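All protein chains but one are shown in place.
Presenting subunit A:
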Amino acid sequence: MLKKIPMRIIWRDKSHFLGIIFLVLFASFGYAIFSILITNIDTNYKNFVEKYNQENFHFTTFFPIDISSLEKKYNVLIEEKFTWDFEYGDRLIRFFNLTEKVNKPLILEGTLPKIGEIAVDPNFAKANKLRIGDGIEINGIKFRISGYVALPDYIYITKNETDLLPDPMHFGIGIMNFEDMRKFLESVAYRYYMVRGTISDLSSFKNEINSKYRLISFVEKDENFRIIVTEMKMKSAKPMAFVISGTILVISSILLFIVLRRLINSMHAEVGTLYALGYNSREIVGVYILFPIYIWLMGVIPGSIIGYALSGPFTDFYVSFISVPIVEKFIPTKDLLIAFFVPALFMIPSGYIAIKDLLKKRVVEIIRGESEKGFKTRFRMEFLDRFSFKRRVMLKQGLLHPSRELVLIIGVAFATLIILYGVVAKSALSYLVEDTFQNTYKYNYMYLLNYYEKENKYDAEPFNMLSFYLKGTKSKVVIYGILKDSQMILLKDGKGDKINLEGLVISQSLADKFGLKVGDVLNLVNNIDGKEYSLKVTGIADLYVGNNGYMSLEEFNETFGFDKGSFIGLYSFHKLDIPKEDLVTYMSKEDAIKVFKDSAQSVDQMLQVMYLVSFFLAFTIIYVLASLVITENRKPLAIFKILGFRDGELSSMFLGFNNFSFIVGFLLGIPLYNMLISYIIKGVLKDVDFSFKLQAQFNDILFSFTYLFVAFLFSRYLGRRRINSISPVVILKEQSE
């Protein structure tokens, strides 16, 4: 019979129990969905790169290499690969020939292409509504789509290495037989060699290649943007997922502890009466322990089920950004059990402690509720006497219940961290487009030649470039030599003043990642020939794309031993008519901006999730605590109402302390966010060639504050409505009964 009590009380006080149930639901949902996602992409990724022989590195040479002798000598697998870009409309498919030894294609659906057939990546196919069996005309020749393909060296499918996010609407990859590809290849195709296997002395291998075949470029797996971005995203997603769901779980457990404690204390007379009637402590605990058990079950059952049900679409959504082929679906039983049982580990003991605390006392004390006495005497708080009555009540409310305010502070700080992360990422992206591409990179086209040139035949600005490692790391740094009075690259400092190009000017993103400042010396190792250089940083440009450095072309050529006036690329305002065979690559700024803008749309979707999570978190915590305060103060609130206090006054007296806690929580969230960002920049993004301007600006902070303040006001509004609904007559009747 007594076992009916908990469910009835949960139903009666549903407003604050519902909040906790939602928090538990959300925590287990978050944990379940993220763990299924991470396990699936992690395991599928590992299986994929192993089974399909992902390369250890690839390189390009001027002359063809002798594959079999090198394979024998170094005991590795080497395979030649050709690539060719097919442009139609505003779309581009990058075709590769079928390989058999290294970076073998994985057919996700359909079959490997035979002659006259192609296979394309599924994201491009989906975005462009291309289905297996469809025909596609390539330069006048009809091909049939035989299947969907994934390539181990093109997991993160971006057109350029500098693109932040894939743009499957406009760019995709495909494979075809070499016989077919040959029809499109002109005199010199873009060809490179992929190597699978470990070479202990990589520099001597490079030297041999360079001396025999003239090495043009050399990219190790660790610096291959299209491979490591996926690995990094997985690496950073795991702790993020666990931290977010774990924190929500801990917050909801503390909240439950607080609510249960108050609830059980408020039922002291009933508990005492049960004791007096002859129920023993175990029987009473057996009744009241049902509170945390019910709440746990009501939260985790739907949480895990929804998490499991949505993990499929969520994985598909996530995979569309990082392109890990999901061949096999895994259910991480261990993680699902964690999502289910960990909340109980927090909640049941906290409920148990709350009950046991009350039961420690003598029966008569429990019935009288004397536990209040000592508690309140301790908190006489004479120092508050100097304040007005209203303020005194408000301060007492907060100071008497520090644990509640602490939960509110932690919750708001955490919500601030989430929202700031989303808001700053969004504004960083628009900064990247608006500032970097409009104000720094003035050119419209960039061409990279496949040989060094001295004579500039075009109406364009020459530049030179070399790729280095930062000594002792695997981080790539690209140094550009540009005209001293370049009209194409306008470097400015943080204040917006033009930088005079003397010595080495580095990008802000490079400075952020390695904590560099003006005057520091950069020790660089040439990527190709291994020569070392020490260059002093003379300036830092307000540039967030690229681990880049800039020197004047003269100084560049002199420092790195090029002939005077040598250059490898051209910046231009208009399209140049350069034969394709002379080019390694070319890039139009318009395309780059388009990719960034498309990327911003994808970021918008993630941002919406972050908005929702932070709003929900802030709102629920504030509301649960407010309704707890209102419930336990029903009688004083009714008395104050009878005495003539207005609802607004009562709201600020009883809930006003939350204003401070909210602001403290928000202010605490900012340094927390900065710590997270510095970890991301220095840790996760260290090896990547781009960076965001991720430090929160005033506007980002203002926006985040306003947004969370709306959540705060909304919960306060509901709290006030609850105060309004308290009927003095009902409370007086309850009392006389």
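Some notes on this structure:
Going forward, contacts are C-beta pairs under 8 Å (C-beta built on N, C-alpha and C of every residue); 3 or more make two chains touch, one makes a residue touch a chain; residues count from 1.
In this section, contacts and distances are computed from a predicted model.
Hidden from the displayed complex is a chain whose UniProt protein name, among "ABC transporter related", "Proteasome accessory factor B", "Glycolate oxidase" or "Transport permease protein", is "ABC transporter related".
Between the chain not shown and the residues A:Gly286, A:Pro302, A:Pro349 or A:Pro636, the one that touches is A:Pro636. Checked against the full complex, the one of A:Phe389, A:Tyr451 or A:Phe698 touching the unshown chain is A:Phe389. On the side of subunit A, the interface with the absent chain consists of residues 372-373, 376-377, 380, 382, 388-390, 392-393, 396, 400, 635-636, 639-646, 724, 728-729, 732, 735-736, using the contact rule stated above.
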